[in-house]
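So that we are looking at the same thing, I have put the structure below in structure tokens.
One chain of protein is taken out of this complex; the other chains stay put.
All chains are identified by letter, namely A, B, C, D and E, in their written order; residue positions are counted from 1 within each chain.
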Amino acid sequence: MKLVTAVVKPHMWEEVRQALETLGVKGLTVSEVSGSGRQKGHTEVYRGAEYDVSLVPKVRLEVVAHDDDLEDILRVMVTAARTGRIGDGKIWVTPVERVIRVRTGELDDDAI
Amino acid sequence: MKLVTAVVKPHMWEEVRQALETLGVKGLTVSEVSGSGRQKGHTEVYRGAEYDVSLVPKVRLEVVAHDDDLEDILRVMVTAARTGRIGDGKIWVTPVERVIRVRTGELDDDAI
Amino acid sequence: MKLVTAVVKPHMWEEVRQALETLGVKGLTVSEVSGSGRQKGHTEVYRGAEYDVSLVPKVRLEVVAHDDDLEDILRVMVTAARTGRIGDGKIWVTPVERVIRVRTGELDDDAI
Amino acid sequence: MTTHPLTVALDSGDTAWLLVSAALVLLMAPGLALFYGGMVRAKSVLNMMMMTVGALGVVIVAWTLVGYSLAFGDDVGGGLIGNPVQYLGLESLVRPDADGTFGIPTILFAVFQGLFCVITGALISGAIADRAKFGAWLVFVTVWTLVVYAPVAHWVFDVSSGSHVGGWLVNRVGLVDFAGGTAVEICSGASALAVALVVGRRVGFGKEPMRPHNLTLVMIGAGLLWFGWFGFNAGSALASGHKAAVVFAATLLAGAAGILGWLGVERVRDGHATSLGAASGAVAGLVAITPSCGSVTPVGALLMGVVAGAVCAWAVGLKYRFGYDDSLDVVGVHLVGGLVGTLGIGLIASAAAPTAVAGLFYGGGLGQLGRQTLGVFGRPRLRVHRLGRARARR
Amino acid sequence: MTTHPLTVALDSGDTAWLLVSAALVLLMAPGLALFYGGMVRAKSVLNMMMMTVGALGVVIVAWTLVGYSLAFGDDVGGGLIGNPVQYLGLESLVRPDADGTFGIPTILFAVFQGLFCVITGALISGAIADRAKFGAWLVFVTVWTLVVYAPVAHWVFDVSSGSHVGGWLVNRVGLVDFAGGTAVEICSGASALAVALVVGRRVGFGKEPMRPHNLTLVMIGAGLLWFGWFGFNAGSALASGHKAAVVFAATLLAGAAGILGWLGVERVRDGHATSLGAASGAVAGLVAITPSCGSVTPVGALLMGVVAGAVCAWAVGLKYRFGYDDSLDVVGVHLVGGLVGTLGIGLIASAAAPTAVAGLFYGGGLGQLGRQTLGVFGRPRLRVHRLGRARARR
Partner (left out) sequence: MTTHPLTVALDSGDTAWLLVSAALVLLMAPGLALFYGGMVRAKSVLNMMMMTVGALGVVIVAWTLVGYSLAFGDDVGGGLIGNPVQYLGLESLVRPDADGTFGIPTILFAVFQGLFCVITGALISGAIADRAKFGAWLVFVTVWTLVVYAPVAHWVFDVSSGSHVGGWLVNRVGLVDFAGGTAVEICSGASALAVALVVGRRVGFGKEPMRPHNLTLVMIGAGLLWFGWFGFNAGSALASGHKAAVVFAATLLAGAAGILGWLGVERVRDGHATSLGAASGAVAGLVAITPSCGSVTPVGALLMGVVAGAVCAWAVGLKYRFGYDDSLDVVGVHLVGGLVGTLGIGLIASAAAPTAVAGLFYGGGLGQLGRQTLGVFGRPRLRVHRLGRARARR
């Protein structure tokens, strides 16, 4: 099993979620984050004083997936989240050793 | 060493924390997230227009643990977080290669 | 490739970001979290009733890194985030199997 | 009801002040909604605010239709209540010839009094925060308006006509209650205690932390409340002159001193002052000065405020001891603060003040203290009695 | 303009009430900013609030320089507009001898009316929330002040002088419009419709969810608006007396009933009442009572409020049917509510009320209903016509 973590632009996460749903992937966890990278932040001016805001708002999606679904998931995620402009974000995959569904106690592949 | 990530219902995290404490596990990191899965979101109506809110608020707990403690931790977490209703959440375990305590520079098992 | 996750004191993250920049590491993802550990929370009193607030605000930094850069990154992070007082936080490293840059579709080491 | 020459006696200055006062009391509704809304947990804030706004809706309608008549109509039942159809729908007050009793339009007096009822009713909602159904609340507050508030108002506020037995608390007993320490503060506090007991505790009361979620809202709310309170108290003078000015000053002074009283207790007991304490202290001071604002000198007002602030700061802890869940301390602040103010008149009223009554410490002997005590403790006993029955039935 | 003895006629009470009323109407600007600001998405809240604040800046300047003269100057063009240089910069109103027309200082009347223009203009911004450039908005609202509002105000509000043809809607047509149902509510609603059509829809309208981001702000805003509305309506009596009191009562009652009307529709249609509904219902009731506050009895005001609340609750859904994107429902609340109030006078006006006009249901026959209809439907046709041209040019 794998954990797919995607950091994408804030208004793209809904697209990604819908794309995943077409694959039958319904479970996912979403959180608000900020990112720094090639995309520049912006400058705010308050009473003449400039403040550099280096962080850009992003949304992080986490999906625990079966090994077999991984390629499909990555493909639709990249397609759905892409705008082609700097700051589209990153996706990374880490190995998962155990999964448990709290409600039932089901394990691993059954729990996803 | 392992990283245990648990996504649970918002009002259950305190139970989980207390359950972990009985094991002597004190360190953990908590964040607010939203989840989507089998549990349905809800509909809000503003001035007659319906808005589907598909995400459900959840809390994510992250615990870096010794390999030996893993089973205990999973057990008490599942027990403490379970309500038996849809949306109780997921727990997943990923391998950890290095751990450092910032204050002392202690490493790995000493740092947990 | 590795994922370096650091949980540090809220006002230290900017130092860490700057330290990483001196290494040429620009990409990172930041989120607000709360932590529990050795550092005590505080007590708030409202109308004579005491409320224990056990969680302490922290900031989590996530950096996906090349294997070769790992040691340098850990070193500067620990140095930059250290205040020497309890609650300085933890850093942990997990293995990463795949990385994708959404904008270009570049893979793995090219995508970081 | 023929046209009579008294209608020319409308005073444009008095009317202006009462127009403003009524608007100020209306503003107390959003003020209270924010004050309460900031004190509950985040998930309850809209429900909390809706209780005040909903009360505004139904109470005003009920008051217009029959409430005002019940409170200010000619005696029915030996002064227990006013004639419910006398000013039905307030229709008869639209014509100018309905004016004349005071220097202000009668219809303005009617809505000013209606807004008192709104605030008193909305205050109660603080005791059942987090666990009241909106629909049930609307029904409750409507019934309460007609069955609890209107009679009490008839006894306390209906003093205009000497032939009315209504107003007996003031006319006969000799209670001094300028702007509603009994009808508003004690009544809302006692009703809140009753309702909190009937409705029962919140799930998790005493175990889960239920922290106020937004103290900035609490501060905005307290600010608007205080601002509105000038209309409440000084508007109750029903004229713009020396009396209103003395009352205004007392209202300012007691609120300011209330802040210091509450913060002082916090400093000593908890080690540091809090912003919730400052807001609560101001409100406690204002509650206590409500009945007494026409009876004390400036120093008396300061005393009243500082004592009320300190006593209420201590009284909000009682609910943990006695185990009733008065979520937002309506009892601790309004019932206790109202008692401090109403009984305090017996102690520190000054004959120099507009109501011209002297309390014990100002050379007036025990007489007024007795009258105040009588005025206060006649009614609550009735209510607690009824409440006992209500609980027994559960 | 020589010194004349009328200047001694200034009434301190009337003046006090108008000073307060003008301040209250100013407070409607932040009230509106919060009401609107809470309703947009989080990313637009500052832009939304800036539109009101910016309108306050430019409209007041434009009004001071020539707007007031255009609206209240002597007739030019057969009553189409006032003489734009008559009160240039309001300079001539600084001297006491400019007073005398009413019991209040003329300069106070001028700024009171200027604040009406500010609110009317700022209301429009709700229709183009999320997609207006600040600079373009400032230009628009300045031009609109001089080209749309000033003439309409000349027709509706300039009734002081019998020799003026301006004020013809009131003087000649016999329209009853106490505080600006046509000039303010219908005008802002119709302008909003026009602007929403010209500017076009938000990206994602009808697809993306665009939820109000902060209902607490909406509540604070609605509270301040209501408070300010007392100045708007009862201040329009231009005197502190019986008339102002009746108007004040109607303003309170209609707002309260509006809450119940809107919440009732929500309960039936959506299954539960919302806090946005409560705030919107109060505003809908206030909109409808604005033209009619001087013409109805208390029960009439309750009726007006409950009907306006219910009708507007239904009307805000129209934009989805017709496909125009009126972001914050200026059309559904102000245009529709303004129509309810203005036409409703023809039905439920009572001869007992200050304007002494009887509507159909109060034994007045169809006459006033006809006059109200004529007053309302003369102008919008003109405007829609112009709009058609504007869109064609795009």
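Methods note: a contact is a pair of C-beta atoms (placed from the backbone, for glycine too) under 8 Å apart; a residue touches a chain by one contact, two chains touch by 3 or more.
Being a predicted model, the structure only gives us computed values, none of them experimental.
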(message) Checking the contacts here: which visible chains does the omitted one touch?
(response) A, D, E
(request) With the full complex in mind, choose from E:70, E:108 or E:333 the residue touching the hidden chain. (result) E:108
(request) Please pick, from D:224, D:265 or D:288, the residue that touches the omitted chain in the full complex. (result) D:224
(message) Among D:12, D:69 or D:188, exactly one should touch the missing chain; which is it?
(response) D:12
(message) Using the document's contact rule, name the residues of chain A that touch the chain not shown here.
(response) 44-49, 51-53
(message) To test your reading of the contact rule: which positions on chain E touch the chain that is missing from view?
(response) 7, 10-17, 19-20, 22-23, 26-27, 29-31, 33-34, 37, 45-46, 49-50, 53-54, 56-61, 64, 89-91, 93-96, 99, 104-105, 107-108, 110-111, 114-115, 134, 214, 217, 220, 224, 240
(request) For chain D, enumerate the residues touching the unshown chain of the complex. (result) 11-14, 16-17, 20, 24, 103, 215-216, 219-220, 222-224, 226-227, 230-231, 234, 239-242, 244-246, 248-249, 252-253, 256-257, 259-260, 263, 272-273, 275, 278-279, 282, 297-299, 302, 350, 352-353
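By definition in this document, only the chains that are shown with their structure count from here on.
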(request) Please state, in steps, how far chain E lies from chain A along the shortest route of touching chains. (result) 2
(message) Strictly by the touch rule at the top, which chains does chain A share as contacts with chain B?
(response) C
(request) Write down the pair of chains with the top C-beta contact pair count. (result) D-E
(message) Quick check for the class: compute each chain's Cα centroid; which one is farthest from the centroid of chain A?
(response) D
(request) Superimpose the Cα trace of chain B on the Cα trace of chain C, which carries the same sequence, then give the rotation angle to the nearest 5°. (result) 120
(message) Could you work out how far the Cα centre of chain D sits from that of chain E, in whole Å?
(response) 34
(request) Could you put a whole-Å number on the gap between the CA centroids of chain B and chain D? (result) 48
(request) Measure off the straight-line distance from the CA centroid of chain B to the CA centroid of chain E, and report it in whole Å. (result) 53
(request) Mark out which residues of chain A touch at least two other chains, giving numbers and ranges. (result) 31, 94-95
(request) Scan chain E for residues touching two or more other chains and write them down. (result) none
(request) Go through the chains and record each pair that touches. (result) A-B, A-C, B-C, B-E, C-D, D-E
